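Here the complex is missing one protein chain, while the rest keep their positions.
And then chain A:
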């Protein structure tokens, strides 16, 4: 079962497409990273998925149902963490309780107490990390099956990032909820996410299990004069090099056929950057989508 599934999804603002022909699936139980440069369509995809925007083309399904009917099953933490800065933390909770039938007030209070965030503190007086934790707590108290976060780790110091990431992973361990989070800082997603979606120029470029993707790619280094011959035989994602040495990032896990070439595993960041630099390359599952279950 897919927690999120989009088919031919497109969003046009006046004459420009913010997102185009986007077909992507995130299986239930995954922690998925939505990665891409600024302006690639990440926020648009998230807002369409939560039902905050109506698509120009295509459709979104949440656990097999249209996004518009799935409000209770999804929660969204927007990039600007829309909390009322004049509110006290406890008032934020009361507000959430009034709006959400599935609201778990006890869990929200317990979580904030564990984090040492005073309930009577005004939102505006909290640190950036604490504010993110409150936004995350409010989202989790809705008891969503799919939680989407837009750049949750941006503008946080390293300690707060670690705290927020641990808080999020703790919620996954406890409830098994599906997470889709966008980020443009790839290095901090390693270990946190197990599913990757790369969006570039409004299109989906990569989608799949991170371990599998990393095992299927390797970085080959060898003599430049033989690079063309090798590149003709292997699916090359990106190519670099200076002088006599060439480096190819290939979508292939077999040892290089030419012994003068050496292979080493790619990091998540190297793989993502290689795709972003080569907008025409794509690593998508063969049938991009499974039929509705």
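By definition in this document, contacts are C-beta pairs under 8 Å (C-beta built on N, C-alpha and C of every residue); 3 or more make two chains touch, one makes a residue touch a chain; residues count from 1.
As a convention for this text, contacts and distances are computed from a predicted model.
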item: Candidate names "GntR family transcriptional regulator", "Phosphoribosylformylglycinamidine synthase subunit PurQ", "Cytochrome bc1 complex Rieske iron-sulfur subunit" or "Aminomethyltransferase"; UniProt protein name, chain not shown; value: "GntR family transcriptional regulator"
item: Options A:8, A:235, A:265 or A:279, residue touching the unrepresented chain; value: A:265
item: Contact with the hidden chain (one of A:9, A:31 or A:180); value: A:31
item: Touch criterion as defined above, residue of A:3, A:24 or A:193 at the omitted chain; value: A:193
item: Option from A:18, A:34, A:135 or A:165 whose C-beta touches the chain left out; value: A:165
item: Which residue of A:66, A:235, A:255 or A:279 touches the chain not shown here; value: A:255
item: Those residues of chain A which, in the complete complex, touch the missing chain; value: 29-31, 161-162, 165-166, 169-170, 172-174, 187-188, 190-194, 210-211, 214-215, 218, 253, 255, 262-270
